[in-house]
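The complex appears here minus one protein chain, its other protein chains still in place.
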Amino acid sequence: MIWNSFGEFLAMGGYAGYVWGSFGATALIMIVEPILARRRQKQTIARLRRQMRADTRSSLESNE
Amino acid sequence: MNERLINIFRFASPATFYPLAGRMIPWFVALTVLFGAAGLWLGLFVAPTDFQQGEGYRIIFVHVPASWMSMFIYLVMAFWAAVGFTLNTRLSGMMTQALAPTGALMAFLSLWTGALWGKPMWGAWWVWDARLTSELILLFLYIGFIALTSAIDDPRRADKAGGILLLVGVVNIPIIYFSVKWWNTLHQGSSVSLTRSPSMAAIMLWGMLLMALCFWMYSIALALVRVRGIILERERHTDWAKAILSGETAR
Amino acid sequence: MLNIVMAVMRRDLKLAMRRQADMTAVLFFFVIVVSLFPLGIGPEANLLRKLAPGVLWVAALLATMLSLPRLFADDLKDGTLEQLALAPHPLGLVVLGKVLAHWLVSGLPLALLAPILGIQYDLSTDALIVLTATLLLGTPALSGIGAIGAALTLGVRGGGVLLSLLVLPLYIPVLIFGAGAVDATVAGLGAEGHFSLLAALAFASVGFAPWAAAAALKIALE
Partner (left out) sequence: MLEARDLVCIRGERRLFAGVGFRLEEGELLYLRGKNGAGKTSLLRMLIGLLPPESGSITWRGHAPRSEAFRADLCFLGHANAIKEELTPLENLLESVHLAGESLSEAEALDALEQVGLAGREDLPCKYLSQGQKRRVALARLVHERRPLWVLDEPFVALDSSAVAWLADLIGAHLQRGGAAVLTTHQPVDITAGTQRELQLGA
C-alpha cells in the first residue's frame, strides 16, 4: 500500500481528473455495454417469439 | 479438406455453439472480475509513483489494455473472415459482427484515455502522435465495418462484404501504421511517449498484464453474449432455434 | 489476358467521352475546392505555400471519391455487369480495365490540372513539378483502392456516404507520401524515398485491388 490516506488516493498526486476520468470512462463502458447487449438479446428473443406465434397462427388459419 | 480442421470447427455449427456459448459466459465474466480486481489492486495500490510522470502514469493501466484489445480484436475479426472464406462456416461471419462493437469501443477508450494522459503530459488533449493517430484510423476502420454490415440487409451478403473489408483492412493496417509513423518522425512528434515509460518496474508490468487479461476476458464474454443474439436471429426458422424460443425462458 | 483489359478500358473510355459532363463536374469540383481554401485562410503567400500540398492532395482525394460511386453502378443497373461477370475470363481483369479507364478520366486530368492550381498557392516550379509527379503516381492507387469500396457498397443503401467512410481511411498512406514529397521539396530535402513508396503503393493497389473488388462484385450480384 503506497497511500497514507484515502484522500491522498483520491487526489492521485494532482492528476485526479485525468486518472479518474480514464478509469471512470472505462468502468462506465464496461458496465453499460454488457447491460445494453443483454437487453438487446432479451428484446431479440421476445421479438422472435412474437413472430413465431404470429407465424403459427397464420399457418393454422390457412390450413382451415 | 483437412479432417482435423473440420473437427476444430465442429463447434462452428450454430446449433452446437449457441448452448456452449451460454455455458461459457459466466466463466468469462468471473475471470473478468478476478483479473480486473487483481490488476486494479496492483495498479492503483501497490505500484509505486513514477518519478517522471507522477501518478498520472496510472492511466496506462487502462490505456494500454484498451489499445491492445482494439488492435487484437481487429486481427481476430480478420481471422474469422479468413476462416469464413476458406471453410465457408456460417458462424465466422456472425463472430465478426459480434466482435466489432466491442473493438470500436476499445479503440474509443484508447483515444479517450490517451487524450486524458496527453493533457497533463504534453499540455494538449490531442497531439498528432503516431500511435494516437493510428488508433484514430483504426476507429474509422471499425466504424466503416459496422456501417457497411448494418447497411446490407441480407445477412449472408453482409458477412461476405464485411469479410472482404476486414481482409483489405488488415493488409492495410501495417502500411497505414508505417506511413503515419514516418509522417510523424518527419514532423518531429512528441518525445515523451505514453507507453514507453522509462524503466517500467516489474510490478507495473504485472498490473498491466492483469488488466490486459481482464479486458480480454471481458471482450470474449461480450462477444459471446452478442453472438448468441445474432445466431438466434438468423437461425429462427430452424427447429432447434424454435425449440429454444418456445421452451426456454429468456436467458 | 491483355485483350480483355484493353477491351473494357476502351469501352469505358468511349462511354466517358459520350458523357463528358460527369468528367468535367469532377474536375470543376477539384478546382473549386482548391480555390476556396485561400478564401477561408487568407492570402498570405507563406502560409499558402505551406498548405498547398495538403490542400491539393485532399481535394484530389475528395474529387476521386465523387466519381467512384458510378464506377460499377451504371453497369449494374443496365445488366452489363452480369454479362461481364459471365464472360469467360477472370472478373479481376475486367475490373483492372475499369480501374485503368477510371484513372484516365479522373486521376490523370486531376494531376494535369494541379500545377495550374498550384500557381494560386505561389508554389515554386520545382514544387509544381513534384506535385504533378506525385499525383500522377498516386492517383492510380486511389482508383484501385476506390474500386474495392465502390464494389462493396454497390446497391447498398446510402452507398455514396458509406463509400467515403470505407475508402478514405485506406487513402491515408497515399496522402501522406504524396503530400510529403511536395513538402520535402519545398523544404529543400530530396523526395526520392517518397516517390519509391508512392510507386510501390500504386503498383500494389492496381495489382491487388481489382481481385478484391471482383470478389465484392460477385457478392453484389448474388
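List of remarks:
Letters A, B and C mark the chains as written, and numbering starts fresh at 1 in each.
We take it that a contact is a pair of C-beta atoms (placed from the backbone, for glycine too) under 8 Å apart; a residue touches a chain by one contact, two chains touch by 3 or more.
Since the model is a prediction, treat every value here as computed from it, not as a measurement.
Here the missing chain is touched by one residue of C:84, C:105 or C:152, and it is C:84.
In the full complex, chain C touches the omitted chain through residues 4, 7-8, 11, 14-15, 18-19, 77-80, 82-90, 94, 218, 221-222.
Just so it is clear, only the chains that are shown with their structure count from here on.
Of all the chains shown, the one with its CA centroid nearest the global CA centroid is B. A separation of 16 Å divides the Cα centre of chain A from that of chain B. Between chain B and chain C the centroid-to-centroid distance comes to 32 Å (mean Cα coordinates, whole Å). Shared contact sites, meaning residues of chain B that touch two or more other chains, are absent.
Here chain C touches chain B in the complex through residues 148, 152-153, 156-159, 162, 165-166, 168-170, 172-173, 176-177, 180, 183-184, 197, 201, 212, 215-216, 219-220, 222, going by the rule given at the top.
Taken in their complex, chain A has these residues touching chain B: 1-3, 9, 12-15, 17-19, 21-23, 25-26, 29-30, 33-34, 37-38, 40-42, 44-46, 48-49, 51-52.
If you check the complex, the residues on chain B that touch chain A are 44-49, 54-56, 58-59, 61-63, 66, 101-102, 105, 108-109, 112-113, 116-117, 119-120, 218, 221-222, 225-226, 228-229, 232-233, 236, 241-242, 245-246, 250.
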